[in-house]
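Mind looking over this structure? Questions follow.
One protein chain is absent from this view; the other protein chains keep their places.
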């Protein structure tokens, strides 16, 4: 049993979906359970998904598993486990991680075929997760914060190709606007120490997303960023 | 080795005793160590308890293990391990988890009989833990917060039967009074999404206690609750 993360933001599906997707690229093939579940106990479905690459995903049908399923080659079979014979009776109304998902995961991990954990459903009926898309213009990209880590690094819904299409390249200086304020002196670097301690940078992070950081500091606190904050990156020149 | 919880409130024995008791109902039979130990290094005893259902509990004799021992069918044998031959010498004055409890647990887990870990003592001499009891009147229950989770959900020393005796049933509206202020519009629901996002509810939680939550919010922050806060629940009508 490997614990990937326990300190994700509360009630926030997209950041957890990103953590799951990004972690799976570096995990052994197996059964993966995820629980960010504000709709627990309602009629939202609980699902087990068999992916084309052999991974199995278990959790609520609220989009949480969607990016991971794409990462795993797409869904071969989807099973509604809401009334799984393997749940602990009675299933509580507020803790399906304990009463339903974990017992189903234990069965899957010990060889029970996925179709025996509930009723097979059409994968096309699953709730999808769409990340917001950035606006890319000449010299400017308008983006959203999609994830924050405990260092205060803010991951954006932008990749290096999109910045490139806006004409923003590594080595450029950019202005970051958010919350009505502009911050200049930001460098498009490669790693934190490309700027002085306290300096701000954008960089391609370890999940191939563009992120904002402060070297030995906390970019989210410095800029007042939270999940879904809108951020505009504008090219302001090139570092000499 | 399974880590149940590391982020319990400091120095607070009752909330940790509840977490231990509630977790054990879903854990395999084995050796369980718990350390919330403000009296470490004083003459409070360290103990190993063999329970009637086969579970073994190790920790300080300060009430921390008491609810779990009840959950495990009661205590068959109690051993004072304060001067256990298995402690690491010298046992530090402030870290018995490392120097005494963990080495004893390792011995128990590898088959050493509990009576060889120290000196057998009378189970009746152990420090007990009594949770505060609620006041139940017609239409009103006065309760205390006994546990808070990281979502801000506040568990009360009340169960659904006690609410029922006060005439408060699922589907009722209640007023919550605490710290001199009243909060109405609270619903006795089944799960978080029974109210709109930001709405407040009471519900039977996954440990069969009544708890207060805010859907996608933080009830403890909203109401200014902390451990031992007094809360009054008053029936105010029934949801139509």
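Note that the chains take the letters A and B in the order they are written out, and that residue 1 is the start of every chain.
We take it that a residue touches a chain if its C-beta (ideal position, glycine included) is under 8 Å from a C-beta of that chain, and two chains touch if they have at least 3 such contacts.
Every value quoted in this text rests on a predicted model; they were computed, and no experiment measured them.
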{"item": "Chain not shown: contacting residue from A:29, A:125 or A:206", "value": "A:206"}
{"item": "Options B:40, B:114 or B:146, residue touching the unrepresented chain", "value": "B:40"}
{"item": "Where the missing chain touches subunit B, by residue", "value": "10-11, 38-42, 88, 92-95, 98-99"}
{"item": "Sites on subunit A contacted by the missing partner chain, in the whole complex", "value": "26, 150-151, 190-193, 203-206, 215-216, 218"}
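Just so we're on the same page, only the chains that are shown with their structure count from here on.
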{"item": "Subunit A and subunit B, separation of their C-alpha mean positions in angstrom", "value": "33"}
